[in-house]
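Removed from the display is one protein chain of the complex; every other protein chain stays in position.
And now, chain A:
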């Protein structure tokens, strides 16, 4: 994969070690402008470290990070980037309005404050002290800080972690609006349905490396976790040899076939007349994720 200078984000063979831990291990990732990308991975996979490298918060031990073809620090200085780290960033003894007005004031062409408050749904909190907010409210203020400068690239580390169901829905409504304006969005999450629904592209990290990269459908397909099941009729061992089948299991009188090519598997079953109680259950991203990150599958 080569990184064009016009890519919003480009990491080239980036490595970051903390003592013996390789938090990011030779990671290469290019995100073209306008894409919404989800960064998935179990705890400790290196998501936050990857984000710190590409924002220029940490220097890579080796490799290179660039945003819009610029040094990350330069891109940040030019107001091209807004980011929300996984935690922290709020200070005591200021109101939400004072804090956001300050952050906006550091950018050359910020969004109007009212617009930011509306996007982050914190209009009613504007005069509250930042240190007297609930966890979810504080999270929305931190999100608002990332939006203040009207940046082209928005990087959010677990943006919905502290949000309730309603707030999460509102959050994604706002993000869709930003994506439709052509913003590039990179977010990490542990909620796989969010990646599935809201990202154009899913990047799965494990041990500091990219272990899968593609649309959510591609990843599910590649991991071959669609299950085709039929009611068992006598001798069934031959089913394991059908096209696409990678794994067979017989449970409670039913044969479960895990298939990498469910269409071919179903056609073969039909030709053999073994379609009693036929059921096709597509894999969720969650299944794919578990398979990938426990190392049973690779893409």
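To be clear about the criterion, a contact is a pair of C-beta atoms (placed from the backbone, for glycine too) under 8 Å apart; a residue touches a chain by one contact, two chains touch by 3 or more; residues count from 1.
Here is the rule we go by: contacts and distances are computed from a predicted model.
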Practice task
Refer to UniProt and select, among "Aspartate carbamoyltransferase", "Diacylglycerol kinase", "ABC transporter" or "Multiple sugar transport system permease protein", the name of the complex member that is left out.
Solution key: "ABC transporter"
Completion exercise
From A:89, A:214, A:243 or A:260, the answer for touching the chain not displayed is A:89
Fill in the blank from the handout: Touching the hidden chain, out of A:58, A:125, A:232 or A:255, is A:58
Fill in the blank from the handout: Given A:37, A:103 or A:225, the residue that touches the chain left out of view is A:103
Practice task
Would you write out the residues of chain A that touch the absent chain, in ascending order?
Solution key: 52, 55-58, 76-79, 81-83, 85, 87-94, 98-99, 101-103, 105-108, 145-146, 149
